[in-house]
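All remarks here apply to the structure that follows.
Yeah, one chain of the complex is gone here, protein chain that is, but the others are all in their spots.
Entry: chain A
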Amino acid sequence: MSSLFSNAPAFAAPEKPRLRVGFVPLTDCAPLVVAHTRQLGQRYGLELELVRQSSWAAVRDKLISGELDAAHTLYGLVYGVELGIGGPQADMAVLMTLNQNGQAITVSNPLASLLKSGRSLRQIVDTASKPLMFAQTFPTGTHAMWLYSWLAREGIDPMREIRSVVIAPPEMTDAMASGLLDGFCAGEPWNAKAEAEGVGRTLLATSEIWPDHPEKVLACRRDFAALYPNTAKALIATMLDACQWLDNPDHRRDCAQTLAQPEYVGCPVSLITPRFLGDYGALAQPPGIRFFGDGTVNYPKVADGAWFVQQYQRWGLLNRSEVDPETVALQVNQTALYAEVATCKGISAPL
């Protein structure tokens, strides 16, 4: 066995060897599930306890209260908490990006037919008897921002011309079938489920709005990263190994079986596997979900963090004009910690 560990870079022993790490049941929680089931933390002296969370609000509260040490988190949630938008404020840290792409916008069958008949969304909104209703997953989250960006691109003001609500992702299909929703933006497998059950069509993957957009991050409180730097580094190293493992399609097929289990995503494997492997069926193959790509996925770019702050300013969720997006992102994104780990592991980090 020793040969397996012979190339393990020297990492200082973590100050806190047992960590509680939160995840939300989505296909892109895969790196955490892989790290846990394959015990990838062992070589860095880490033992991970995975704790499934049923809402992003719970992830936020538990990160703040310390009940969770770290979590698989919407990029935007971290910045929403950092800025105290619509909830408690806490100083947060992004340790690394866990994945790019892999989300989608689904529209109801009636809206899909209208669009197919050649009418633009702008024309449909203009002639609708009541505002169209779109769901996403968290007010400051990534899905809200992808949805708003897409609507704006279609010439629609998402703050005034449509209604934006949050529905728990596993309920999206039923909410759409009941006629409540005209569309939603969420992670997989929930778009695949709506299409498989025939209640809606995947209109576009979010990677068609922003190819290789950052999506979920590994987040913790800033004081956690400051107090336990070796733990944070060991966790980053563990997740990098998990992300790298997922770059192999056979590994992904294998992982999909695990994700399907009720303790993880709890969804038929047939709904998870195709899009996990980048197969979007009828859609012209958009850039699929990425976890590693020689580390190009994982560096916590300051520009990415700043983008979310700019979006909050753009949509009026943040009215403090003195907030400088880049300054905020420089505090939140732990680029130095990440770069140390990446260098140790021989992964190139754009500095």
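Simple rule for what comes next: contacts are C-beta pairs under 8 Å (C-beta built on N, C-alpha and C of every residue); 3 or more make two chains touch, one makes a residue touch a chain; residues count from 1.
Here, contacts and distances are computed from a predicted model.
Not shown: a single chain whose UniProt protein name, out of "Phenylpropionate dioxygenase, large terminal subunit", "MBOAT family protein", "Acetyl-CoA C-acetyltransferase" or "Histidine kinase", is "Histidine kinase". Contact with the chain not shown here comes from a single listed residue; of A:39, A:65, A:120 or A:248, that residue is A:65. Touching the missing chain, out of A:27, A:73 or A:137, is residue A:137. When the missing chain is restored to the complex, the residue among A:21, A:167 or A:272 that touches it is A:167. In the full complex, chain A touches the hidden chain at residues 54-58, 61, 64-65, 85-90, 136-140, 144, 164-168, 170-171, 174-175, 178, 180, 317.
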